[in-house]
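Heads up, one of the protein chains got dropped from this complex, but the rest are sitting where they should.
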Amino acid sequence: MDNAIATVQEHGADLHAAHEHVALPQHRHHFETEEQQREAGSFGMWLFLLTEIMFFGGMFFAYLLYRNWYYPAFAVASNQLSVPLGAANTAILITSGFCMALGVWASEVQKKGFLVLMLVLTTLFGLAFLGVKTVEYHEKWEKHHIPGASFNISEFTNPAGFGLKEEPLAPDMAQKTQVFFFLYFAMTGMHALHMIIGIGLLFWLTHRAHRGDFTAGYVAPIENFGLYWHFVDIVWLFLFPLLYLINRHPLH
Amino acid sequence: MGISPVLWQFLTKWLHASALFPAEASGISPYVDALYFFLLLMTVVGTALVAALVFGFSIRYRRARNPVATQIDGSTLMEATWTIIPLAIFLLVFVWGALLYFRIYNPPTNAMNIYVVGKQWMWKAEHPGGQHEINALHVPTGQPVQLTMISQDVFHSFSIPDFRVKREVIPGRYSTVWFEATQPGQYHLFCTQYCGTQHSGMIGEITVLTPDDYKKWLQESTSGMSLAQNGERLFASMGCNACHSGNAAARGPNLAGVYGSRLTLANGSDVLVNDAYLRDAILNPSQHVTAGYAPIMPTYQGQISEDGLIDLVEYIKNLQSNYRIQQTLVTSSSDAAAPTTPPQGTITPYMVKP
Partner (left out) sequence: MSSTSTIVSLPDQSTAKMPKRHYINNEHGLLSWLLTGDHKRIAILYLISITFFFFIGGAFAGLIRLELLTPQPDLVAADTYNKFFTMHGIIMIFLFLVPSVPATLGNFLIPIMLGAKDLAFPKINLLSWYLYLIGGTLTLAALVLGGVDTGWTFTTPLSTHYLNTHVITAASAIFVAGFSSIFTGLNFIVTIHRMRCPGMTWFRMPLFVWSHYAASLLMVLGTPVLAIALVLVLLERLIGIGVFDPTKGGDPLLFQHLFWFYSHPAVYIMILPGMGVISEVISTFSRKRVFGYTAVAFSSVAIALFGFFVWEHHMFIMGVSNYSALVFSLLTMLVAVPSAIKIFNWAFTLYKGSITFETPMLYAFGFMGLFTIGGLTGVFLGSLGMDIHLTETYFIVAHFHFVMVGGMLMAFLAGVHFWWPKMTGRMYPESLSKLAAVTTFIGFNLTFLPQFILGYLGMPRRYHAYPPEFQVLNVLSTAGATVLGVGYMLPLLYLGWSLKYGAIAGNNPWQATGLEWQIQSPPLTENFLETPIVEHEAYDYDWLANKTRNEVTTVG
């Protein structure tokens, strides 16, 4: 067997062709081709999202356990969340996802102005989502539904006194609503944290897009950020029914 | 056992005398030791085999003796061999260990129950007859003893190495373990789950007595009130008797004889009424509403200690009639004296005569 570590010279012709295809300034030297770099980046982002699923998964597991144990408390507590606000947020996030997807397309067909517009819209919708969440959190604060020392269960033991059409809960079950609210804040809070990070990245990406960085053939950051943003969107699509829609009856 | 009893005695007694092996002081100890010796044998043989292969091959095929290496890809037959044989041995160990586990954690029906409460950093043992011990436990030989344990704060673990038993003691629910002591003597009690500063100080002595000595000890160390009697007091003072009076139209279900029975709950499920159920029903009543009753029982979470809960559980366990409950209701609402002698048939085993 002859020396089997051959060199690239025998294949020079093919590689020249590959290099001529795209000669991007962002091509990192340790990748052989643009293609390899792009695929590696995308793969890396999918893997990272898998780790995020495992991260959120721990909280989903806790939710599963406690909802199973304390179903009445969870149902009543869930009914205290505002479905209109939650649904609005869902629509806002889906729209922002749509804008992001259009942005990815814009980057691929090299339309700079449209890309910047889509990124700005995505950011605005993201901010709107956070705004609605702030309103919701504030409402919880007012009603003493934030777990901890100031948590108040009277709305659950005496719903009639608050004008609510709910079955009153026994005090020990009413205490368990604290577990629901803890999970509510932990899960939506962790989600909001990811949104904030995403919005920060959007500012940076918008700035760079405006400079034309992503409309000259280099689309990876927009694509990969798109993956991240869609993931954050999907997490919300699970959170919304699990947290807001427990045992809701359709309006008649 | 499969091995010679003489060899067995040699191994366990001689090694024990050299402080290299714990005493075999409970019924299950020899069985645990048997598994241990098998596993030791497996380890020694396995290690010797690997050592023999490594040393054997490396000496036989050292460079000086074998300058030319022969490239070998592998052998599916050998792979199968050293997959299947270890797997078979491990599966045998699994079955053996599983059988032992079920034996250690499933107490026999004639087991005598003693409650243990662990807290930072001491053990409290509460005998049904009212004897209380701190960092100590007296038990008789020849009688299965079940320990019903709970922690007042963090995880602890109740371990008696010479009995080969150990179980975690958990805050929030009962855990149980049982043993039958076979030899009088004193044995170590350790807390084996790290629980803070004085974890190494949470130790004690298990004293195993002959049945006669044990009876004597019981009589000498009684505080006068059995757990059930304490429970009876608490039952009245905390107002349980008001709803669980045993009357037909009472707001709460009748508790006489409920222990050990199957109950249908308001949500349709069927439960066995055991210690854990009773304790949980007192703390989280809305999840344990008997079918046909309204969910109006208040929770006693935070108002009663684990000791108090044990007293109540022990009381309800032994409750066969509501006669005395009725009495407490009567006395609390009138000036009539309670009768001094309970009628025949209501004396519970652990009540000590005043």
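Order of writing sets the chain letters: A and B. Residues in each chain are counted from 1.
Everything that follows uses one rule, which is that a contact is a pair of C-beta atoms (placed from the backbone, for glycine too) under 8 Å apart; a residue touches a chain by one contact, two chains touch by 3 or more.
The model shown is predicted, which means the values in this text are computed figures rather than measured ones.
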Touch with the omitted chain, as defined above, among B:L91, B:I296 or B:V330: B:L91
Touching residues on chain B - with respect to the absent chain: 19-22, 31-32, 35-36, 39, 42-43, 46-47, 50-51, 53-54, 57-58, 61-63, 66-75, 78-79, 82-83, 86-87, 90-91, 93-94, 96-106, 120, 153-155, 157, 159, 161-162, 164-168, 170-173, 175, 188, 190-201, 284, 301-302
Residues of chain A in contact with the chain not shown: 1-9, 11, 28-32, 36, 39-40, 43-44, 47-48, 50-52, 54-59, 61-62, 65-66, 69-70, 147-149, 175-176, 178-179, 182-183, 186, 190
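One rule holds in what follows: only the chains that are shown with their structure count from here on.
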Separation of mean Cα positions, chain B and chain A [Å, integer]: 47
Chain B-facing residues of chain A, complex: 69-70, 72, 169-173, 175
Chain A-facing residues of chain B, complex: 283-287, 295-299, 301
